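Yeah, one chain of the complex is gone here, protein chain that is, but the others are all in their spots.
As written, the chains take the letters A and B, and residue 1 is the first residue of each chain.
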Amino acid sequence: MSLRNVGIIYRKELTDSLRDRRTLISSIVVPILSFPLLMLAIGAIAVFVITKTTQQQQVVALIHAEQAPDLAQRIRRERNLRVVGDAENYIQRINDKSLQAAVEFPTGMEEKIRTSPEEPQTVKIYVYEDELRSSTAARAIESVVRQYRDEIVTQRISSRGLEARALQPFKTEKQNVASAEKVTGNVLGFILPYFIIILCLTGAMYPAIDMTAGEKERGTMETILASPIGRGELVFGKFLLTLTASLVTTALSIISLGLTVMAVPFLFSQLSKKFVVAVSIKAAAAVFFLILPLAIVFAAVMMALALRARNYREAQSLLAPLLFLVILPALASMVPGIELNPRLALVPVMNVSLVAKEILAGQYPWPFIGIIFGSTCVYAAAALFYARRQFESEEVLFRI
Amino acid sequence: MRLDQAFVVYRKEMVDLLRDRRTIFGTLIFPLILFPLMTVGFGSLVEKSAKNVRKEVTGVMLLGEEHAPQLAQVLRNAEGLRIVPPAPDYVQQISSKKLRAAVELPTGFEAALTDGSGDPPQVKIYYYSTEMRSESAVSRLEEILRNYRNSVVENRLGARGLSPAVLKPVVAERQNVAATEKVGGMKLASMIPYFITILCLTGALHPAIDLTAGEKERGTLETILASSISRGELVLGKFLMILTASLTTTILAIFSFSLTVIFAKSYLDELTQGHPFSISLQSAACVLLLALPLAVFFSGALMAMSLRAKSYREAQGQIGPLMIVVILPAVVGMLPGVELNARLAVIPILNVSLVAREILTGNYPWGMIGLVFASSCAYAALALSAAANMFQREEVLFRA
Partner (left out) sequence: MIESLQLCKQFQDKKRGVVRAVESVSFRCQPGQIYGLLGANGAGKTTTLRMLATILKPTSGTAKVAGHDVVTEPQKVRASVGFLSTATALYGRLTAQEMVEYFGRLHGLDEGTLKKRVDEIFNRLNMKEFRTRACDKLSTGEKQKVSIARTLVNDPPVMIFDEPTVGLDVMTARTIVGFIRECRQRGKTVIFSTHVMSEAEKLCDTIGIIHNGRLMAEGTLAALRTQHNLEDLEDIFVQVVGDQK
């Protein structure tokens, strides 16, 4: 195998691919744009929902307000609530969402609070369960009731010589001790492995088809086979390009995702949760090397399969099930509770997904990493071998 | 226009398409088999792993036990906690997920408790933020500490002759008054219109391209245009075929989804919060009726767009990105804060999503329904006439 010839093939396929609009879009534009757009969309939605719930006024009706004039007054004063005059047909109105909630005060509430402190009074809040606006209204009402209650309690216990402080014998505070890197890595470890694997696959798909079935469709397959280049060189050159496309797509996506994530706190000040983002270079590199043999498997297998097709359309139909077969195990990283164990470490694709999750969270289970890397390399070699065989089969090449 | 001629075209396209392996896969097999397989498979996986996590006994370290022997005892006796001996490297252990959390009891804790006059002591819980098991350990610990605090407060009150009821003068209690089907259906009712929209679209996609650009590619378009059939009849026949495919996909998918729901009820508990979810026949019929103009709209639009392309591949490349234009309004229709109003009722795709959501939760805002239906029909008519128009333009039909 002459590396020079491989280089010639590779260079030509590279030039060719870079001029194909569709390849450019799927391998470069899409990975760069998808994450920012996704984040923007999610962020905008989150902002929209939050604004809506905090600024919009919820309509509330009071039932038997005369039994608790003080509390009723406090509810009326609440900024986010608009109390309406009557509570007629409140169940119906809550159901068709013209009323968000109705508050019912028990008979003689305020008086009983004064005279019989042993008897807790229950204020009923009628809601449309899980409905956004209704829940918001209920939360606001509950907060008012809580404040009211706290004042009464303070009154009651001070009359016995106790301070409010007595009600809080000790405080509890939780403190995160994991480094920012680990926290970010934990979160990223859920979604990133899935995305990386999928992107690897889809990034390679179009070039793989273009260089095999595409050649057949254009009629150039024969011509190139008649040139003095060896089959092995031909396969390798094409495969290298498919791999390049796949890795470029993955790399671009990861970079784009990283940049997007880091830009979030600047763009959405309403999402005030503190967002300290830090990704360890070591983890990123480790994941990359882990994905490498998998990318080889994808590139080689897709090329081999696409070669069996006579044209683009057929090739796409052949490769579509492959997409499916990969998505499901790749999702493993997103399922909480699935942990890497010796059994799962042998399941292709799933094992890479799970171990990448670990690595991103700062864990390096070396025996697992070794097994998974090793087994994926074996699969890679087998895939390459299969691709080579396909290119030597006259039946596949000429679909006789 | 002779309808029977249109029907001749329709029949031929039907026979042709039914013999196409890709159509069979995409329109029949995928919705019927893979869809339920995916949801059930994934759902059971999630459920199993969630169960596993719940069963696990978490390891928690106790620091400073000597400062609060009573509380320490409570923690040791608590269910679901496994106390491990203290070690100085707890931060390291928590970070590497070997230890779920560590509770630090400050010096002089119990003394401060008995005294009750100074500042309340602070119990610290060290944990790994975002890590699932650590977070669940923290929740458990906070719960135990809360209970302990309540008991301390009870004692303090008791010492002054006060009963704990003193602390609860008034309690707010939520009560759901929405009809059961409304509550259970909330989340599902948002998702179903989305799925219907997507299915209508994807069901129409392949046939639309195949019957227009595909015909061009095969060279058969010319032949049929030279036959005695009129353009209108041709367009109608093809359009009916695309519509059939679109509706078939949608109905089959919904059918298999309903079967899945019936047989895999337990997995959907997460979504329905245990409330029985049922769709009345009336609402189902209503929604399907609304989906009809939407399907017509898609079929017509896709036909018009794909006729412009020279080949199947080109058509796919052009239309693919446009799918996002459809997905976006469908997704917005799922958002909780978006409410149906006169303005939104005329926005294509979004209006159908919103009104379908209402109908599925048992609301029948007839005014809105009428408005949405009318505007959908208008868009459908527009799309159809665009398609018919395209078939009249020579520069589109014979694009070189």
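FYI, a residue touches a chain if its C-beta (ideal position, glycine included) is under 8 Å from a C-beta of that chain, and two chains touch if they have at least 3 such contacts.
As the structure is a computational prediction, the values presented were derived from the model and not from experiment.
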item	value
Among the chains presented, those that the missing one touches	A
Candidates A:219, A:342 or A:367 - the one touching the absent chain	A:219
Full-complex contact with the absent chain, from A:69, A:230 or A:321	A:230
From A:8, A:63, A:284 or A:328, residue that would touch the chain that is not displayed	A:8
Missing-chain contacts mapped onto chain A	5, 8-9, 12, 15-16, 19-20, 218-220, 222-230, 394-395, 398, 400
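Definition applied: only the chains that are shown with their structure count from here on.
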item	value
Separation of chain A from chain B, taking each centre as the mean of its C-alpha atoms, in whole Å	14
Footprint of chain A on chain B - complex, ascending	21-22, 25, 34, 38, 41-42, 45-46, 48-50, 52-53, 90-91, 94-97, 109, 112-113, 116, 120-132, 138, 142, 145-146, 149, 152-153, 156-157, 160-163, 165-179, 182-183, 186-187, 273, 312-313, 317, 321, 335-337, 363
Residue numbers on chain A that touch chain B, as the complex places them	21-22, 25, 45, 48-49, 52-53, 71, 90-91, 94-97, 102, 109, 113, 117-132, 138, 141-142, 145-146, 148-149, 152-153, 156-157, 160-162, 165-179, 182-183, 186-187, 312-313, 317, 324, 328, 331, 335-338, 361-363
